[in-house]
Every structure is written in C-alpha cells, then in structure tokens.
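A protein chain is absent from this complex, but the other protein chains hold their places.
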Amino acid sequence: MIKVGIIGAGRIGRVHITSITTRVPDAVIKTVADPFLNDETAAWAKSMGVEHTTKDYKEIINDPEISAVLICSSTDTHSPISVEAIKAGKHVFCEKPIDHDIAKIKEVIDALEGTNLKYQVGFNRRFDHNFESLQQAVAAGKVGKPEIIKITSRDPEPPSIDYVKVSGGMFLDMTIHDFDMVRYLAGCDATEVYVQSANLVDPAIGEAGDVDTAVITLQMENGAIAVIDNCRRASYGYDQRAEVFGSDGMAAISNDSQSSTVISNAEGVTGEKPMFFFLERYMDAYGKEVAAFIDAIVNDKETPLNVYDGLKPVLMGLAAKKSSEEHRPVKISEIME
Amino acid sequence: MIKVGIIGAGRIGRVHITSITTRVPDAVIKTVADPFLNDETAAWAKSMGVEHTTKDYKEIINDPEISAVLICSSTDTHSPISVEAIKAGKHVFCEKPIDHDIAKIKEVIDALEGTNLKYQVGFNRRFDHNFESLQQAVAAGKVGKPEIIKITSRDPEPPSIDYVKVSGGMFLDMTIHDFDMVRYLAGCDATEVYVQSANLVDPAIGEAGDVDTAVITLQMENGAIAVIDNCRRASYGYDQRAEVFGSDGMAAISNDSQSSTVISNAEGVTGEKPMFFFLERYMDAYGKEVAAFIDAIVNDKETPLNVYDGLKPVLMGLAAKKSSEEHRPVKISEIME
Amino acid sequence: MIKVGIIGAGRIGRVHITSITTRVPDAVIKTVADPFLNDETAAWAKSMGVEHTTKDYKEIINDPEISAVLICSSTDTHSPISVEAIKAGKHVFCEKPIDHDIAKIKEVIDALEGTNLKYQVGFNRRFDHNFESLQQAVAAGKVGKPEIIKITSRDPEPPSIDYVKVSGGMFLDMTIHDFDMVRYLAGCDATEVYVQSANLVDPAIGEAGDVDTAVITLQMENGAIAVIDNCRRASYGYDQRAEVFGSDGMAAISNDSQSSTVISNAEGVTGEKPMFFFLERYMDAYGKEVAAFIDAIVNDKETPLNVYDGLKPVLMGLAAKKSSEEHRPVKISEIME
Partner (left out) sequence: MIKVGIIGAGRIGRVHITSITTRVPDAVIKTVADPFLNDETAAWAKSMGVEHTTKDYKEIINDPEISAVLICSSTDTHSPISVEAIKAGKHVFCEKPIDHDIAKIKEVIDALEGTNLKYQVGFNRRFDHNFESLQQAVAAGKVGKPEIIKITSRDPEPPSIDYVKVSGGMFLDMTIHDFDMVRYLAGCDATEVYVQSANLVDPAIGEAGDVDTAVITLQMENGAIAVIDNCRRASYGYDQRAEVFGSDGMAAISNDSQSSTVISNAEGVTGEKPMFFFLERYMDAYGKEVAAFIDAIVNDKETPLNVYDGLKPVLMGLAAKKSSEEHRPVKISEIME
C-alpha cells in the first residue's frame, strides 16, 4: 500500500483526493497539506478517509511513511517543492507546468538524476478516452505516416484577469496542454513554431499583455505539420477536438456531451453542447493519470509522462510567446540556448 | 428517339415533363394532355419543348407516333387509361397506385398478357440514392440474412380533408410507398399484416373515416419481421428513414437535408431539418425512374417495377386497412381471395 | 450511516458492492451473503471494505443493525426473500424481475402494506444518462404530446441455453427492461400488446420453447403507440436506442461507444461499435440506482421505482408471451384477471 501526501487542496487537489480514494486501491492518502486549509476542506478530507490534514506541507516532506507526493499547489511552488520532495526520497506527481522558467525545470531534472524515483507531470488529456483512442489509432498505423495534425482547443470562458496576469500567458497556461497533445499524437518533438494571435475576447486580456485567440503552426521532427487553434471563450462550451491526417487516412475525435439526445423540431435538429469545461470532460482522465502514477511506483515502471515531457511543452510555449511577440517563426532550439 | 405522351399535367406530371426534357436524351414529349389544362401550363410546356398540348388524352392514345405514355392523372383513371393505352400498343408508366380495387388492377394485368409492352408503376423511392444504396447493401449480403426491417415514414403535414376523403385511406395513399419499400428491401413478399393505428393529428381525419398515425407490423416470406411507423404530420419535416438488421449486421439510412451546416452555440448543436417533402427529397429519384422506364423500352429490358409490383402493395394496403378495422393480424391471402 | 446487506454475490451483486463502496457515502456494506461464496469472492469483498461474508442470507435478515437489503440472488428467490426482509423491517432493493408470477409479486405488495419501508426494483436503464435525458425532454414537453415511442433493444449475444430455459422467456427476461422503459418514456401504462416473434438466431432457443427476435406493439393509455424491436444477437454489440415522436417534434438517443474516434480511409468512414453489453453501457446507471435507493431511505423519499413499477412490466411481459403464443393482440387487463 502506497502512502500518499497531497500538497494543495484546491480544485485539482480535491479531484485527486477523490480519485485516489475511490479508484486507486493500491494507495491511501495519509496527509493533505494546504496553507489555506479551512475546516470545511479538512472535514471533507477526513470523510474521504484522509488520515491527517495540515497547513504545513513540510509535514509531508518529512514523513518517512509517505513515499509519494502529489504537488497541486500554485505554479510557482511546483519546481521548488518537486526538488524538496525528490531530495526527501519521494516519488512525485506534479501538476502542469513544472515551471515557466527552464532553469527551474532543470533543477528538478538535476535532482532526479541518479535516483530511481518516479516523476510524473499532470498532462491529464493523454488519459482521456478520445485522445487515448486517437493516439492508439495513429500509433497503430491506421492513418499511415502522419502529415497534418490539427487540434482545436477552446475554453468556454476566460479566467479572471487576476489569474491571466500570473498565468504566464495563454501559451504557457492553456496551449501548453495542446503542445503536449501534439507531441503525444505525432510521436515526436516540434522543431519550430509560428503564431498568429489576437486579442478578440476581452480588451482587459490585451491590457494585461496577453492574447486570447491564436492559430499556432508547428513543424514536427517527423515532417508532419501541426496546427492548433485556441480561443479563451466558446459560447457553446469546451471545444476539444483533434484530427490526424496521414498518408493512408485520417483519424478524428469530436467532443463529448452529457447525453446523445437529439431533438428534431421546427427549429432544426439539435443535440447537446459539449460538456462545459475540463472538470466535466476530463474527470475520468484525472483518475486514470493518478492510477498510472501509482502503478508506475508499485510495479517499478516508467511513468507515462516524465520530467522531459514536462519540459518540452514549456519550450514550445516559450517559443510560441516569442513568435507571437516577434511575429516570425521561432525554432525550439532558440529557446534552449 | 421515343415519342412520349403525358396524361395529367398536375404537380407530378410537370415533374416528369421536366425530367424527360432535361435528363432523358432518348425521349421527347410530343403531347401533354390534361382536362384542366390552362394557358399558363400550356405555355410552360411549350417552353420546355413539348410539341403539342390538349385537354383530350385520347389524342395521345390515338397518336401512332407516340409509343410511350405516362399516366399522371387522378387515381381513379389510372387503371382504365392503362388498359386503353396498352390496347393501343403503348408502353405505360403509371403513377401509384394502379387502383385501390384488385379487380381493376387485374384488368391491366390481363391487357398486358401476350403483349411485349413495358409497364412500370411509379414507386419513385426505389430510385432515391439512400434507399437504393440500402437495398444494394442488403442484397450484397452486407447484413447477412435480414431479420428486422424498419421504416419510418412521416409526412410534414396532412393533405386536405377533401383529399383524405378520396385518398383510399392512409394505408393505400401513404403507407403504400412503405409497403413497396419493405418488399424492395426484404427481397420478398409479406404474408401477414398487423396494424395499430390512431387518429391523433386532426379529428377531421377521423371523422372522414381515416387514421393518421400507425405502427404496422409485417411478417415477410423470408422469415424477417418488418415494421413501419407512419404519421401524417411531423413538425420537423419529411422523415424518411430505414434500417435493415440481419444476422451479420445492420444497414441504416438517415434523412437528407439541404446542407450539412451545423451551428453550435449556447442553445446547443443544431443541424438542418430534413428536406421539406417529397418534391424536395425525391426530385432526383423522379428523374431516375423515368429514365429507367425509357431505358427499358429502348433496350428491351424488364422495367424495374412491373405491374405485379403495382399490385402487391395494394394487397398489403387492403390487408392493413382490414387489420386496422378488425384489430387483428390479417393474412395477405385473405385479400387475394 | 445506512448499514447494508447484500444477498447474492454474482456479477450484479459485485457491481452493487463496488458502487456502494465507491459512490455512496451514506451507506456501508456490513454483510454479503451468497450460498456459493468462495474464498476469492470473500477476499475481494473484504478488500472492498465489507465487514462480514457468509453463505447464509438469514444472517442478514436477522441482523438488527442492517436496515437495507439488496437482493441480487436468483430470480426465483426475489419475492420470498423480499417478503422475509420486509417482515424483518428492512428496506429492500430487489433486482428485476420481482417474480414471473403475479401472485408472488402480490405477496410482496401485501407485505409492504402498512409499513413505511422503501422498496425499489432494479430497472437500471432509467438511470442511464441517455434514457434519463430523453425522458426529461419528453416530460418537459419538448416533443409535445407523445404519439409514437420506439425502442430498439438488441443484445450482442444470446445467453446460454441453460439460462434460456429458466429465464421465463425473452419477454420476461430481456424485453421486461424495454417494457419498463416504455412506461417511463410514455409516462403512463400500456393497455394492450401485440407481438410478432420469431426464432431466427439459434434453433436451440426455439427448441427450448422461446423466441429470440420480436417486434412488439403496445397501445398506451395516453393514446400513443409504442413499438419495441428485440433480438438476442447483434453482431455490432449492444444496441440500445430510443425515440419519442410527438405533436411538436421528436427526441432520440443513440448508442454510446468507447470513444468518438472516426477513421476515414479507402474503406469508408468508420466509427466505433456500441459498447459491448450492459456492464459496459450501464455501469454508471447501476451506481446511480443504488445511490437513489439509499437517498430514498436517508431522506425518507419515494424510491424512483416502487413495487408497482416492478409489477407492471411483468404484466406486460405475460401479455406479450400470450400474444406471441395466441398470435393476437392481448389486453393487459386479461393478465390481471
């Protein structure tokens, strides 16, 4: 039985607490730490079978019984706590992104070096039934050699301006999931990024120095061209589609909705909107990613998404940011220098 | 070049005039006859290249140059004019139904006996791209041995009460197309019919002695069970779907709409309604059925729908009517006695 | 906290054990009883947090701490154990059908009389996201007054012949779910049933005195006509669709598949088959039905499916059987006499 500590009991921390409790028989949560922990959250955690709650995450770091840590705290703490946890000999599951600063991610890489510790980064979409099935179809050669990879990724509504300001920008906060997905579907890295971006949704986003709408073209190592289109607002809900076109065919996935009910009447033939947002659409994927992390520990396997899988989308995001600012194609190698 | 006479210049007569003029290079229309022919229709026919128009259909019957006749006049005239035309040595395309009275249809059968004349009945749906493709899939064994055949056939709006009164009832007027389709898809005849019917759309239809809603179950000779559901009114347009389930799979067709445009917004994901009614949905099929008739003459082939294909659905319709009235399963053989 | 006893640890019993453990915070399973309980099942139950396992269900009946019982044993034991449990003052969730014998169901009804005990019958499909959404659309008036209700319900493969022999026949074993669904969607009872049935899948089923393919027409109290088509074998998986057509439109649901992946290649445009069978398709519904049962107890509400909801589909099934045998429409009132 793996004893787990969870650092951060916000929205995503609570998702992981629920997943481990109900879906991961090989793990129990010993401690949940959150500097803003209130009585309600503490009581809920207890009701879920969590042994102990605290405001101090050091209690987790210093607990020799805890062998695995989930880092669900604010982004700026991801890399330092990762390093601390690794140094304390713990396996780490870290929410995305590890950091916006390459140097900080390299500190995590350095800390891992020479250990046999598992490190997994939380790109949950790889565990979604649609994206997983799409990747398997491509990897099985169902479309031949990939040539064009397309991802549509639009949020139902923009985050608060306060969040936008600390988010690292749309490419590091939102597109980063799509950058991971491009790598997952292509089975290789990108070499260059070109961004056409705009501020169309809310002028306040532009005033905060960010964009909210973009088309991002990527040259992939295997010769394929990838294109992502993003918007921070879609009136019909969370739009999460992808398509891989290749020498022998095309594989595509569409959105999930709550039911398949279609109403035909004088107004037309109307089905349901896509599920509202990531918590609705990816709840099952969150459970599967954590189960995969525990499985990697229990059975001493590679995690499905290691620290380099955490690094690469950040490089892509920084290149995208640079392309957006300098209005030219930017090579990933420019960022790594 | 086949010279054609068209008897009846109503809605469907005009459809055939247009088809022959624009799509059937082996035929020209010499004469159009209609007792209610007005100047406007005559002028339009001339503009379509029709040589001659008249109120007297005998001009067509007696014209030795005309070798093929299309009977598009009122239902009660279908069988007598068929007999006249056959006796005058002409090939006949007759709109459905030949007659509601089996004895009258038998007169047409008798008239055809010993001649080499072509006779085709106008069950146009067999020429629709969807139904044709479905039949071909079934005939090619794509679903194995047929076991359940389902047809949904709903009109967008009921006909006028005046028409209902002379229509022969829903089963002989509307369902008759579905009875033909069941035979076409099953590749065999029905042996028994059971009807569950109701008057739900308009009380005036019930007062006229008819029904407007029904579920009709048929036992087919090959062991399959068929089921048709009908309604005289569908708020979303003309609903024309079918499904054949068999030992190795299922083949199904859905409705056609004017375009594939789908709008996603806060209200849902909305596509277009089915095409409004038979003239929109089956315009191409009308052209193909007439082309097939001319082709049968020119190349001395069997017509795709002969006089017996005209008889059988009438038997099924009369059995359905009897089942609806007597509230019991009725064998087709009861009607033939 | 409700203490629950589970009688029967077969396939469906284990589903309910899992549901209660992971999804129903207000209930714990104290005891699981199964006459064929083996070490493996007992160990698994323990790992799920079940306190006690036994071969003797009387331990549950006689345990004053246990207030709710789930009866998941063989069909012939449903009604006697229901009566025993009720007499012991326990709330009962009973798998479908309560019994094939109306008199036995009436004993359960009698036992319940004068108590305030909850009784729920396991028609799980009402809790499926698609069927629930369809029912809500109809109940909300989205299609106007219901006129035609259609259910397609086909199993991927027939049960063993041994099971067929004790199943009570297809109408009481398989169609019974569809009979419940017709009542749920129509919002009323059926008054008459007509069955067209056949033995097309496996001659051994016919030799066992049963049918495997049927089209079942029902007259509903509210004037609507319902039609169910069943087959014990569908090469493409579990086919579970429904459609409600009414005065103002149509609502329809389609099958669920594992993912939305569609492959386009030289062979066509191919999506996934429907989920294989009821355990795949309805796993979430099983969880929701048990949660609803516990909720009814905790909050003293009506169960969503009471003992009469268990009785009515049996009446419909017996009428269907009679119709199939006597080849005529059979009124439900004939069965109740």
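By letter and in written order, the chains are A, B and C; residue numbering begins at 1 in each of them.
Here is the rule we use: a residue touches a chain if its C-beta (ideal position, glycine included) is under 8 Å from a C-beta of that chain, and two chains touch if they have at least 3 such contacts.
Please read these numbers as outputs of a predicted model, since none were measured by experiment.
Visitor: Based on the whole assembly, the unshown chain contacts which displayed chains?
Guide: Its contacts among the visible chains are A, B, C.
Visitor: Tell me which residue among A:Val4, A:Leu134, A:Met250 or A:Ala291 touches the hidden chain in the full complex.
Guide: Touches the omitted chain: A:Met250.
Visitor: Check each of A:Ala45, A:Cys94, A:Ile205 or A:Cys231 against the chain that is not shown and name the one that touches it.
Guide: Of these options, the touching residue for the absent chain is A:Cys231.
Visitor: Could you list which residues of chain B touch the chain missing from the display?
Guide: That gives, for chain B, the contact residues 22-23, 25, 47, 129-130, 132-134, 137, 142-143, 248-256, 258-266, 272.
Visitor: Which residues does chain C use to touch the chain missing from this display?
Guide: 235-236, 257, 264-274
Visitor: Considering the whole complex, not just the chains shown, which residues of chain A touch the missing one?
Guide: Interface residues of chain A facing the absent chain: 144-145, 147-148, 150, 154, 194, 196-198, 200-201, 213-215, 217, 219, 223, 225, 227, 229, 231, 233-236, 239, 245, 247-250, 327-329.
Quick note on the criterion: only the chains that are shown with their structure count from here on.
Visitor: Note whether the interface between chain A and chain C is symmetric in residue numbering, meaning over half of all numbers used appear on both sides, and answer same or different.
Guide: same
Visitor: Using each chain's Cα centroid, which is most distant from the centroid of chain C?
Guide: Farthest chain from chain C, going by C-alpha centroids: B.
Visitor: Can you list the chain A residues in contact with two or more other chains?
Guide: Answer for chain A, listing residues that touch two or more other chains: 264-266, 272.
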